[in-house]
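What follows is a set of notes on a single structure, which appears directly below.
Omission of a single protein chain aside, the complex is shown with its protein chains in their original locations.
In order of appearance the chains are A and B, and numbering begins at 1 in each one.
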Amino acid sequence: MSVGEQYITIALFVIVGAIFPVLTIFVASLLRKPRTPEPQKYLTYECSVLPFGPAWVQHNVEYYMYALLFVIFDVETVFLYPWAMTYRSFGLFATVEVIIFIAVLALGLAYAWKKGALEWMRGWR
Amino acid sequence: MLEALMPELVIAVFALAVIFIDMTLREDDKEFLGYLSLVGVGIALAMVFSQAKSLLAAIAAKQALQVSFFSGLIRVDLFAVFFKLVFLLVALLVILGSLDATRKDKYKGEYYSLILFATLGMMFAAMAADLVLLFVAVELASISTFALAAFRKNRTGTEAAMKYFVIGAFSSGLIVFGMSLLYGLTGSTNLYAIAEALPKTAEFHWVLILAVVFLIAGFGYKVAAVPFHMWAPDTYQGAPSPVSAFLAAASKKMAFVALLRIFLIALSMPALVKEWALLFAILAAITMTLGNVVALAQTNIKRMLAYSSIGQAGYVLIVFALLASTQVDLNLSIGAGLLHILTHAIMKGGAFLAVAAASYYMIGSNLEDFAGLGRRLPVTALTMTIFLLSLAGIPFFAGFVSKFMILTASIAAGGAYLILGILLIINSVVSLYYYARVIRYMYFAEAEVKREREPLLLSVALVVAALLVIYIGVFPDSFVSLSLNAASSLFS
Partner (left out) sequence: MMDSLVFFIISAVVIAGAVGVVMAERIFHAVLALALALLGVAAVFVTLGAEFLAVIQVLVYAGGVVVLFLFATMLTKSDLQLKRPPRGDELAPVSAVIFAIVALFYVASSGFASLGERASVIGSVGSVGGLIFNPQAYVIPFELVGLLLLAAMVGAIFLAKKEAAK
């Protein structure tokens, strides 16, 4: 079997996904008549208070802590996947191995917890 | 199998224990963690020492010289044990010094656990006979030291760590690229298997040369060889002094162990050696010359030590160049490099710790700040003098023995290699000038100072290092034979 054959559905999905928004916007522009441009239409919200200031605000570092922990545990999860595929053939040894691996990272989680990396808006309370 | 890995297990368990206990302690009690890590490193050091003894006994009895397991992934030979001794010794001295030097700092748990993790990474790098393990171990050590360099979190420290991190990550990328090319060419990650799979003829695929260049450049950054050295002075100056000691004395040596293993085992076909030995010869010549010449102009002692460290790395690189010569015994040249790595680790680590002792009293690291240090902190100044004289290569100090050994090897090689030997002598003379300048400031500069009580543990670390430097300098025989045996164990 050629390498890519299983992935034809995914490739099709990607292609359709890429074409679909372009196509719908194009079709909508055909249907959207008559064309009456007006500055009001370019506002983010057409009713209520006028928006002010830039949309860019500086975020709190706590978000970053979450992202950081997420990436680390993401990598951990990746390693559990091959374990799940092979633990039948290596049995207890592989299980002990993976338990040590998880325990080490669980210590990391405990550390992050204790140091307040998981606390939300600590400075605000 | 497990006995051979006990020292690593001890370090790993103590590192995890430090993190765990750190969570249960109040801020004032965290000094305990330093003592705990000291105990862990001490136990591991004792274990590695007995490993070295039994390996030496085995060599004397002409028995098996190494143990390897996990299908040749890990190799515990005398070469690995030699480097583990260096790393653990440096870690011991640095932790001992840090107990005083970081007494006023927060985040002690993080500090000591990261030092232990870095040491663990270095120990595995010393034993790795497989590119995958080597890379993971080098990364473990690098990532831990990135955070250590920023330990003080002040402006200069953060800048230092940032430079170190960016360059370190970049060089890791180069290394892994070179490794992947080797794997692509041979289909194996085991160093000994790679050596067998590579063609023995003089014709190489030029992809192999590309791999060699990537590996030299990547590890060149890690050992701070010119032209890959730009980060080192800034990082060593900005990082806390005990961390600088750790970086210069241990982290850099880990890059050497990786270089030695990869180039001497995996890339050791005679025709290929000719190619890379020339590269190393050029690197060695410019590294030692530039390091020493630029060090002349430095007024900051940590920066000067960093440049001297670059110069000293150049001396070790001579050894790689000598490997192409058929005139000189392979073990002599490698052994010379190993001994210089050991002596440089002790004396450079000691010198940075002396700066740490000075900064304990808020003494800066500029040359003028050291004026009158001989009366203010006599132990620190005396040990610093010993380290500096040893770095310059004065007889009866450790640095002389190892430099002399490198010189002997390059003279034995003869021919064009003599140039490297002559450069070594010239550079030693040049270096004497800037080392002596520090000594002159410490003892002969006018300054209004009064004697102060020196920090006890830091002084102990300094005295131990200084005694080692003198001991190796006066009784070099056992160390020379140890390094020669370690060199020969690489190939058996």
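We take it that a contact is a pair of C-beta atoms (placed from the backbone, for glycine too) under 8 Å apart; a residue touches a chain by one contact, two chains touch by 3 or more.
What you are looking at is a predicted structure, and each value in this text was computed from that prediction instead of being measured.
Enquirer: Among the options B:A137, B:A160, B:V212 or B:L420, which residue touches the chain absent from this view?
Expert: Of the candidates B:A137, B:A160, B:V212 or B:L420, B:A137 is in touch with the missing chain.
Enquirer: Considering the whole complex, which of B:M6, B:L73, B:V293 or B:I411 touches the chain not shown?
Expert: B:L73
Enquirer: Among B:G121, B:G238 or B:G421, exactly one should touch the missing chain; which is it?
Expert: Of all options in B:G121, B:G238 or B:G421, contact with the hidden chain holds for B:G121.
Enquirer: Considering the entire assembly, which residues of chain A contact the chain that has been omitted?
Expert: 2-4, 7, 11, 54, 56, 58-59, 61-72, 74-79, 81-87, 89-90, 93-94, 97-98, 100-101, 104-105, 107-108, 111-112, 115-117, 122-123
Enquirer: Hey, which chain B residues sit against the chain that's not shown?
Expert: Interface with the chain not displayed, on the chain B side: 12, 15-16, 19, 70-71, 73-74, 107, 110, 113-114, 117-118, 120-121, 124, 130, 132-133, 136-137, 139-140, 143-144, 146-148, 150, 153, 184-187, 197, 205-207, 210.
Methods note: only the chains that are shown with their structure count from here on.
Enquirer: Would you kindly tell me how far, in whole Å, the mean C-alpha position of chain B lies from that of chain A?
Expert: About 41 Å separates the centre of chain A from that of chain B.
Enquirer: Under the stated contact criterion, what part of chain A meets chain B in this complex?
Expert: 104, 107-108, 110-111, 114
Enquirer: Note which residues of chain B are touching chain A in the complex, please.
Expert: Listed in rising order, the residues are 16, 19-20, 22-23.
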